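Missing here: one protein chain of the complex. Every other protein chain is in place.
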Amino acid sequence: MKAVVKTNPGIGAEFLDVENPKPGKRDAIVKVQATSICGTDVHIYEWNEWAQKRIGKDKLPQVLGHEVAGEVCEVGSDVKKIKTGDYVSAETHIYDPRDLTALLGQFHIGERMKILGVDTDGAFAEYIKVPEAVCWINDRAIPPEIASIQEPLGNATYAVLGEDNDVAGRSMAVIGDGPIALLAIGVARTCGATPIFHIGKYDFNMEIGKKMGSDHQLYANKEFDRVGYIRDHTGGYGVDIVLDMAGSPQALEEGFKVLRRGGRFTAFGIPAKSPLMIDYADGIVFKGAQVHGISGRKIFDTWYRVRNLLASGRLDVSPVITHLFTLEDYRKGFDLMMERPRKSAKIVLFPDKDEFERAKERRL
Amino acid sequence: MKAVVKTNPGIGAEFLDVENPKPGKRDAIVKVQATSICGTDVHIYEWNEWAQKRIGKDKLPQVLGHEVAGEVCEVGSDVKKIKTGDYVSAETHIYDPRDLTALLGQFHIGERMKILGVDTDGAFAEYIKVPEAVCWINDRAIPPEIASIQEPLGNATYAVLGEDNDVAGRSMAVIGDGPIALLAIGVARTCGATPIFHIGKYDFNMEIGKKMGSDHQLYANKEFDRVGYIRDHTGGYGVDIVLDMAGSPQALEEGFKVLRRGGRFTAFGIPAKSPLMIDYADGIVFKGAQVHGISGRKIFDTWYRVRNLLASGRLDVSPVITHLFTLEDYRKGFDLMMERPRKSAKIVLFPDKDEFERAKERRL
Amino acid sequence: MKAVVKTNPGIGAEFLDVENPKPGKRDAIVKVQATSICGTDVHIYEWNEWAQKRIGKDKLPQVLGHEVAGEVCEVGSDVKKIKTGDYVSAETHIYDPRDLTALLGQFHIGERMKILGVDTDGAFAEYIKVPEAVCWINDRAIPPEIASIQEPLGNATYAVLGEDNDVAGRSMAVIGDGPIALLAIGVARTCGATPIFHIGKYDFNMEIGKKMGSDHQLYANKEFDRVGYIRDHTGGYGVDIVLDMAGSPQALEEGFKVLRRGGRFTAFGIPAKSPLMIDYADGIVFKGAQVHGISGRKIFDTWYRVRNLLASGRLDVSPVITHLFTLEDYRKGFDLMMERPRKSAKIVLFPDKDEFERAKERRL
Partner (left out) sequence: MKAVVKTNPGIGAEFLDVENPKPGKRDAIVKVQATSICGTDVHIYEWNEWAQKRIGKDKLPQVLGHEVAGEVCEVGSDVKKIKTGDYVSAETHIYDPRDLTALLGQFHIGERMKILGVDTDGAFAEYIKVPEAVCWINDRAIPPEIASIQEPLGNATYAVLGEDNDVAGRSMAVIGDGPIALLAIGVARTCGATPIFHIGKYDFNMEIGKKMGSDHQLYANKEFDRVGYIRDHTGGYGVDIVLDMAGSPQALEEGFKVLRRGGRFTAFGIPAKSPLMIDYADGIVFKGAQVHGISGRKIFDTWYRVRNLLASGRLDVSPVITHLFTLEDYRKGFDLMMERPRKSAKIVLFPDKDEFERAKERRL
């Protein structure tokens, strides 16, 4: 089959013929209909410090990608939850059922879990092998390019809902303008957060944020009293909920400042360097803040909510999908992902040209 | 001042000149801009069994009404939270700060609380006396006819959110088609519940429910397998959340049946007779159901959310307001409220004719 | 091997030689060290209406029992979580991973789950086959007779903690005096519930309840104003939490009456007949009660807590274990379980005589 493969250390990847995956006893083989590019894929493509350390050259060659939607075309001998013909996506966090977190129902943050497309061959291919345990059956009302981005949409949904699911009628600030931040704005809007303040950098993405439902657009890279503005628009108190999707020192500093006393701070963005300076005393202790560290998606509570929101048409994430390419044109996708100022959000690839054409038509 | 007064046992009320209320030390006098009719007002107007027992003829005469929006025109000597000129509504549950529930932050269900318009003179008048403790400052973006119905909208919001605030991406069945059920559909829709099944009786109200956002309309008074229909549309499992806003034996029976295992059942509707038969074993214990008894509104957490939802325009409750009258025309309102099949939902009265005219213009 | 087998409809069971169980790919074979008698076993032994309907004569013969502790002596080819030599107990609810509840982390109440010892051969034998998915690795500090009763202790723990885990410093009434009620008193005491009112019938069990930590013992079968007594001892308000472990009409009536407004009612006991009369209006709606339907144990959150409580010695459940017998003497156990007034609580059986002797020594 054709696949986008990381073959060597250094920037880039190749479009190659590789062997089709074969299922283990509890695996499914999924024929990929759509697969989307994540920031993690870009890190591996660029072969940055994280990728060198996390994957390492000895594991190459490896097929990239983990966001996916497709049809199950083969299952292992002991597979029970799914069957050939099912229309599925994949949870990226392949949990180990022996982990304490798995025993306690927190499958997404286990000690021994593996990451699809990082620890295993990925989805930028015609076929992908997925353990049955992390297959999720999609609603057929959701087209493949949307179903593929359910994975980052799940991140966004978990980040918006936090551990307490309390968002209805709550004010919110979303910091960051990457694809997950833009999806989070959509989820927050659909789930009753109001008002929504969006802090970001790039016009292209701020505009998408507005389409997704932000009420106020504030630029992180302009001289402007963002903290004062948000306090002025929340009775002087600050917002009930802050979603940090950026992880930068500025984001964390401003985030804790615009949070009202007793509010919730979603810690989602990953700082480039950690440890880093946090105003722990005033930002957390005295403020009585609740900081929710969020990584991944609840398995499968988040997926279930996402399916409900998408299948009914309540949530329209199409503004966040800015580009469609055939899998063969993956380089165009990666180039766009790395461009600054940003000119793209979510980019979806299609191994099959007919599916690509149908997706383009659906976008009209 | 003019007021609608219950003067005698038996049906009806009179439009009379009464003395203006005078504030106690911790009271505010509110000039009523809009006041809406609640089912409780109808019970008192009809002087039904509940009213005879709860109020009693010895307490008459009494001014009716408790849903209100208006301007503070006078405050008692010790009032600190509000001031003359504030635009306010009133929480109906006048809590006693000595109650255990008040000490524990559950102000709305105290042993010794009084009910505005039931235990005190009410809002169907030019002026009403309201204890400072239950005044809520409105956002001026909310017009009086909407601000007045925040009280039942608060019921609806608390019922939708339950004690766990978990509604985003959850499927829901709303049983009942009175005004609070219709408002609940709107809140549920705005806060990400999906899909929403509505079970009711009257075409007029089912139609409003649809405008407020119900996805499926099922008639309680027609031969139809409602339980089967809802299961069919939820993968065979039933809904995550049931809101019973009817309280009838049929509603409770069907409600527990359409609830999925491990789901949440909001107990809001009041049965005409209680105790009554409940399928406690299969409906609650084996199902692992969580039943949330909901009465009133969280003081003031619910009000805060309602204000956010309304002020931003996220939630449009205007379809539920079906009629506006001057206070003098209160009889038209009560007649409509008592008509079956229903031909009205929420009815708002205006003591001031100019405000009435402005409200009519806003409706166009 | 030797096993206690239900062979025919009608009361009783036989001690027979049966074939040893063989593991499926994902099963473990456990050499039984201790196994305890549950009320469900008694129902099957008696072959009551429930047993006739739930199991049916066509499924006989069947080995009884599901509470167990023992050593893994063989595992199927695909078993990964456990290994030979592990000291385990078994979660009785064999969930189906395809159920919606399983996807949402509520494994214990699935539509398609099977019950160990009801839908499968059970633990009153020298060996039992247990699906890997429901094996729980015990702490070796916990002796077999205690490890075996972790299953009902898990029921008790989940009932005490409810869905919100909120029990510290809360007042509680426990209604019922079966073994799980007695265990619940111990858990409640160990987890900070105070004061604890115990309502039961039999002196023998009330005395054990006292040893487990009840502060007040009230008899359900004596003329006494239990509701008034509990209110008098809780400032007039009633208790924060009611655990109904009886399910009788009287228990439910009194339970909702002694619950304070805004309190939590754990619905655990199974009424002999359902539907039944519940004071839904005053007991749930107006009171703002939260009713937590509890069945089974959280998989494996409850097990984890139980292990911590037992392994550290914080919780001593030995007073609830009233009798030890060899497996061969199972009839003595069943006779005692059926005796009224009660003269036993938890009864543990031992297939191995040496283990039986060791257990007796540990009790001294």
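Assorted remarks:
Residue numbering begins at 1 within each chain, and the chains themselves are lettered A, B and C in the order written.
Quick note on the criterion: a contact is a pair of C-beta atoms (placed from the backbone, for glycine too) under 8 Å apart; a residue touches a chain by one contact, two chains touch by 3 or more.
Keep in mind it's a predicted model, so treat the numbers as computed, not measured.
Contact with the chain not shown here comes from a single listed residue; of A:39, A:288 or A:313, that residue is A:288. Residue-wise, the contact with the chain that is not shown comes from A:267, picked out of A:267, A:315 or A:345. Shown as candidates are C:6, C:170, C:226 or C:261; the residue that touches the absent chain is C:170.
The omitted chain makes contact with subunit B at the following residues, 25-26, 78, 80-81, 97-98, 100, 103-105, 133, 298, 300-301, 303-304.
Panel shows subunit C; residues 157, 160-161, 164-171, 187, 190-192, 194-195, 215, 304-306, 308-309, 312, 314 of it touch the chain omitted from the view. Contact between subunit A and the unshown chain involves residues 100-101, 104, 106, 108-111, 163, 235-237, 247, 252, 260-262, 267-271, 274-282, 284-296.
As a working rule, only the chains that are shown with their structure count from here on.
A straight line joining the Cα centres of subunit A and subunit C is 42 Å long.
Centre-to-centre separation of subunit A and subunit B, using mean CA positions: 40 Å. Counting partners per residue, subunit A has 304 as the residues that reach two or more other chains.
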